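Below is the structure I would like to discuss, written out as structure tokens.
A single protein chain has been omitted from the complex, and every remaining protein chain is retained in its original position.
Chain lettering (A, B, C and D) follows the sequence in which the chains are written, and residue indices restart at 1 in each chain.
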Amino acid sequence: MITGAKVSVAIIAFGLLALLPFFLEAYGLGLMIGMLSYVALATAWSMFSGPTHYISLATVAFYGVGAYTVAVLNEGISFPVILLIAVLIGLVLSLAVGVATLRLAGVYFVIFSFGLAELVRQLITWYEVNVTGTLGRYIFLPLEPQDIYWLLLGAATLTLIIGWLVRRSRIGLALRVIGDDEVIAAHIGINLTRTKLLLFALSASLITLVGAIQAPRWVYIEPSIVFNPTVSFLTVIMALLGGPHRLFGPLFGVVPLFLLFEWLSANFPNHYSIILGALFIAIVFVLPNGVLEFLDRFRLRRAKT
Amino acid sequence: MLYVDNLSLFYDLHLALDNISIEIKEGETVVILGANGAGKSSLLKAISGVEPISGNASLIFEERRLNDIPTNERVGLGLSLVPEGRGLFPDLSVEENLRLGANPKRARQFEARNREFVFDLFPKLASRSKQLVGTMSGGEQQMVAVGRAIMSAPRLLMLDEPSLGLAPIVVLELFAALSEVRAAGVSMLIVEQNVKESLAISDRGYLMETGHIVEQGMAEELRNNTLIQKTYLGST
Amino acid sequence: MTSLMIGLVLGGTYALAALGLTMQYGVARIMNLAYGEFVISAAFATFVLFSSINLNPLLAMFIVAPAAFSISYFVYAILMAPLVKRSKKKGNLENDSILITFGLLFLVQGILLVLFGADFASYNYLNIPVNVFGITIAANRLIAFGLAMILGLSLYCLVAYSQWGITLRAVATKPENARLVGINVDRVAQIAFAIGGMLAALAGVVISMFQTFTATSGVVFTMKALIVVIMGGVGNFMGALISGLILGLAEATVSTYVDPGLTLASTYLIFLVLLLWRPQGLFGKGVVK
Amino acid sequence: MTSFLELENVAKKFGGLTAVRDVSFTLSKGEIVGLLGPNGSGKTTLLNMISGANKVTSGKISLNGVSIDSLRPDQIVNKGVSRTFQLVRILPSMTVEENVICGLAFRKMPVWGAKAAIIAREKLEIVGLKDKASLPGHSLNYIDSKRLELARALAADPELLLLDEWLSGLTPEELEAGIELIRSIETTGISILIVEHIMSAIRALCPRCVVMNSGEIIADGSTGTVLQDDAVSAAYLGGAPCCMLTISLCSMTYILL
Partner (left out) sequence: LASEKSVKIGYAVSKTGQNSAGAGITTAPNYVLWVEDINAAGGLQLPDGSRLPIEIIEYDDRSSSEEVVRAIERLATQDKVDFILPPWGTGFNLAIAPLMDRFGYPQLAVTAVTDKAPEFAERWKKSFWVLGGGGDYSESLADVLAEANKSGKINNKIAVISVADGFGIDLIKSARPAFKKHGFDVVYDKTYPLGTSDFNAMIAEAKASGADSFVAFSYPPGTFALTKQSQIASFNPKVLYLGVGVGFPVYPKIAEGKMEGVMSLGGVDVNSAAFTDYAKRHMEVTGNPPDYWASSVTYASLQMLQQAIERVGLNRDAVSKELSSGEFDTILGKVKLEDNQLRKLWWTGQWKNGNFVAVAPATREGAVSPVIPKPAWQE
């Protein structure tokens, strides 16, 4: 399956992307940063939610926790250490959450995960207001956009590599079985709780990392900014649109959608919503199986004729 | 009562039924025999409209062309199916499943009578009427499925392996009941592996192999057919 | 006592807002992310009727609700029916409906933004104090509470005991089997969706009498409604009613006796704890295996 | 033969309903035992408790002398117990071969990669599904699904196999093949507990059988004797033990033997 050619293409692509900041101006870089962050988020999300069909809306809980960790710790500690701590916090939080949540099925899980994100936000707000007395926090880190870009590129690559490894491993298969039928899964020897928990935590830690990396870009952070539920929704939508069952599916959802959002908000700032809504509906009808599958089918048809 | 002609059915590219023609007369009970994968279930599904069929087929039920009539309306016309896998509502109670059976307009007037009949047939259902069907044992669910079909006061009752998973004693009762249904004038189309029993209550039968009808005849003839005796009756 | 009353009335609003969604999601199996936009649209419609021709919102209900019914009916026919058909093979109606109603959310919101701008809309109707057991409550909130109770209970009875209700539940749980008993699944789902839209509109009309709203405040209603629906058990009206009341009571009690800063946290906490205790919601029925 | 599977006073309640009460019996290594009983008598529930799908309400289940009644299904699989389901369960989105590979990948001594594919083919060959290895799971018909389920159960390399009405719905000819298949599995030393309503199959396969009624064991012994038992006839077989059905099937069994 994996050929030398594919590996070299991947390495070249990575190299080119890494060089990009030398050729792009701030806006182009900003675009790439936004896109990369969603690539990482959607890929990390799909790692767990794709095969298991557990649609999680808790993305922003971890993303926000990552950002908030940076906001709290940004003075005095070096950034890589902060990132590490953020990931650890994300890991612990996701394990705690996972133990409780992963018993739920279907839409119950979906809304639970949403409620969870809101709960985290409310608790952090309450804590800040009543205990520390500072709600907004400032991040003054000497990080340039290109630094953030490289870090995100690293995070996105890491996510893809992990996703690829998971897919090839037994645990990836276990997740697919769980997604198909949990009863069978249990009866062929899969430890449901451990498997789900492990992947949920892995996915959540990566999401936390992305939030932490992106935080320095905003200078000012408060819960309503970093726990904006839109992040969860966009992640889900992009992944679903691309095709969450495939490694590169989310990527193929993020890039076009992200560019579409950007193009619309730039060209139709006053009718953005209407056009976006209409286009979105059209997309769902035209691409019933996601972008990647559409491309595949298109290629197949071309190959046939 | 039912004419099927030229019926073909594809699953993607796989041809499951190839130009099938069968006929059931008013009040007749017909059994379909065949090995697994022969297409028996597919035939019932095609007749009931659960699976779409090829365009040139003709499906006529009591002088009415069925091809473009959706499943739910076919049920309204008196064409009921107890499908493979039972097709029940596991989250609803026994009582509610039976009530749904009597959902078609023409069945409502007979609801009370049919319920009595069903409860006579399967007394267990009466005592479990509040239980959720999904929590019942396999055999109990099979009883609900047959009972529900009877509730719809069918003109033609199609049963896909109704005895599947029933205890021997219940199988005997079931066939006794089906012969009562038959006596009441309802036409039946039965797919069964319990060949002896089903031939005993049938007028005629068809034998299917890989999507074709390979043999047909009166029940008596089939019983004496050596091929059938060998493969379906297990005697030499 | 005061907080009990306040809580019940508040909870009534939550329940009212959730009834339509439990119909749409519970029966028609459309996870309607644009639900709140339906609520808000009805609120705007009432607002316009009230401020242009001075129509009493309680009367406006009789215009807005049927209109919402027919609009939802067509929305289903145009947007949802093809998806339902398509998903028969693949069974991913949930994903598809999330995606499509997400688009719908933007579309409706965009239209509202163009029509009404981003400003707060508000009018006053029956904002008069009524004394109930020595506690003053706004008349319009009492109406919301009453309407929630009446609608919730009657829908519950209807669904639990009538033939039509059993049909609804059959379609809700096993649409693929419902046609075998002569049910026109598409039609039932379409009507359920339309009724859901109508209930959303009723909630919108009533809520607009006491709450300020903007073109973008729909999401809040969607989320609150979803939480109430899930907590009560999908498709269960009694569940929606009771969990709405529980949330209202919790909010009022926490606000009075603990800390208003924790009201929303407590809402979510109760929701989460309840789900862990009963993974299918308060009244959800679950069949294992 | 030493006792291998041991049930002691096992009971299961669902709310107010007692599905299984006070069931005790043992199964020896390599033994094949039939479990009979009217519909709803608790057979499937009993299998569920052995395989861990249901927790026992009270009582003890042990395998090789180790208690398994508090273990999860996946732990029980790793103790060497595999099963099939009365309502067939296969993984619809995976191919037939992948279905079997799943059985291999998570067992106690997992097999993975190219080797798994080879073993999977072997198992499919055993159940006669080799030609359909690359079909998607959801396109199989009823019987093939059952075969696939068996292949998957075998892939887990069980010491004890629980079959829940695996032979139902077969034509006599196919039944014969099915019985042959189960017998060949038995000869590899796997113990089998088989729930079945088809008497001919029970007679053909099981020297011993256990009969349940209303959650209780009403008979346990050699098949011949048990099926003559009046209580069994009355509750299960219906009237005279040699009804038409049983006769015809008996004769077939005779031929097989």
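Here is the rule we go by: a residue touches a chain if its C-beta (ideal position, glycine included) is under 8 Å from a C-beta of that chain, and two chains touch if they have at least 3 such contacts.
Since the model is a prediction, treat every value here as computed from it, not as a measurement.
Shown chains touched by the hidden chain across the complete assembly: A, C. Across A:V81, A:A96 or A:I225, the residue that sits in touch with the chain not pictured is A:I225.
Note that of A:A26, A:I77, A:A96 or A:L259, the residue touching the chain absent from this view is A:A26.
The set of chain A residues touching the chain not shown comprises 25-31, 33-34, 37, 122, 125-126, 128-130, 133-136, 138, 145, 214, 217-226, 228, 230, 261-262, 265-266, 269-270, 272-273.
Listed here are the chain C residues that touch the chain not shown: 2-3, 6, 9-10, 109-110, 113, 117-124, 127-129, 136-138, 210-212, 214-217, 220, 251-252, 255-256, 259-261, 263-265.
What we mean here is this: only the chains that are shown with their structure count from here on.
One finds 30 Å separating the Cα centroids of chain A and chain C.
Inter-chain spacing, taken between the CA centroids of chain C and chain D, is 48 Å. In chain C, the residues that touch at least two other chains are 289. The set of chain A residues that touch two or more partner chains comprises 183. Those residues of chain D that touch chain B in the complex are listed here as 14, 37-41, 43-44, 86-87, 139, 141-144, 165, 168-176, 197, 199, 235-239, 243-246, 248-249, 251-252, 255. Interface residues of chain B, counted against chain D in their complex, comprise 11-12, 14, 34-37, 41, 84-85, 124, 135-140, 142-143, 161, 164-173, 193-197, 231-236. Within the complex formed with chain A, the chain C residues making contact are 25, 31, 79, 82-83, 86, 94-96, 98-100, 102-111, 113-114, 219, 223, 226-227, 230, 234, 259, 261-262, 264-265, 268-269, 271-272, 275-276, 279-281, 289.
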